[in-house]
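What follows is an incomplete set of chains from the complex, kept in their original frame.
Per-chain residue numbering starts at 1, and chain names A and B are given in the order in which the chains are listed.
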């Protein structure tokens, strides 16, 4: 059975390609801008990915959460730290964030299994 | 085939356990607070569960809706009453609540099938 990380990344790549081949200039620039916003700057990548994660969690976007969880993992965010991000998201965004936290916790485990 | 109520409760329990074993104090306290907020007080449990339900519905959180539907069922909310909650949710939150109402209606049926 495919790892959920792989599955998510495959669908994401496939459909991004479908979108971008339509050559809508605004969407092209927006996707490009999105990719560069998390680059090293006055804040480092690790901090920025946690900002992206907490924003995705309070807005309750599961796919965005998954995306930033993998980037956070790759940037060296520890499990203890990621749970502090979850905690702030739940406080700010309320108990409606709990189901997303459950799916995030599951994806965080899947990332560890895949990347060992 | 598993009843959707059972399935939802099983996943919920399993992942809550994963989250709580991380011992993040804020999350522990928040989960605890969430459990106690619907207890009998100046408003009774039945009213509070309907408040939780309508709030979940306008915020369009399917899992939260399921959770409060089961609690509402157990507190004695009737089908006619639960549809009045749905109606207020749809008016306040708009037609984007309709798909969640469809899934809520399906889960409400599953509760009746399971609990006979």
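One rule holds in what follows: contacts are C-beta pairs under 8 Å (C-beta built on N, C-alpha and C of every residue); 3 or more make two chains touch, one makes a residue touch a chain.
Worth saying up front: this structure is predicted, and the values here are computed from it rather than measured.
The complex is a homo-oligomer: every protein chain shares one sequence, and counting across the whole structure file gives 6 copies, of which 2 are shown.
Keep in mind that, in the parts below, only the chains that are shown with their structure count from here on.
One finds 26 Å separating the Cα centroids of subunit A and subunit B. Against subunit A, in their complex, subunit B makes its touches with residues 11-12, 15-16, 18-19, 22, 24, 26-27, 30-31, 34, 56, 59, 61-64. Considering their complex, residues 60, 79-80, 83-84, 86-88, 90-91, 95-96, 98-99, 101-103, 105-106, 109 of subunit A touch subunit B.
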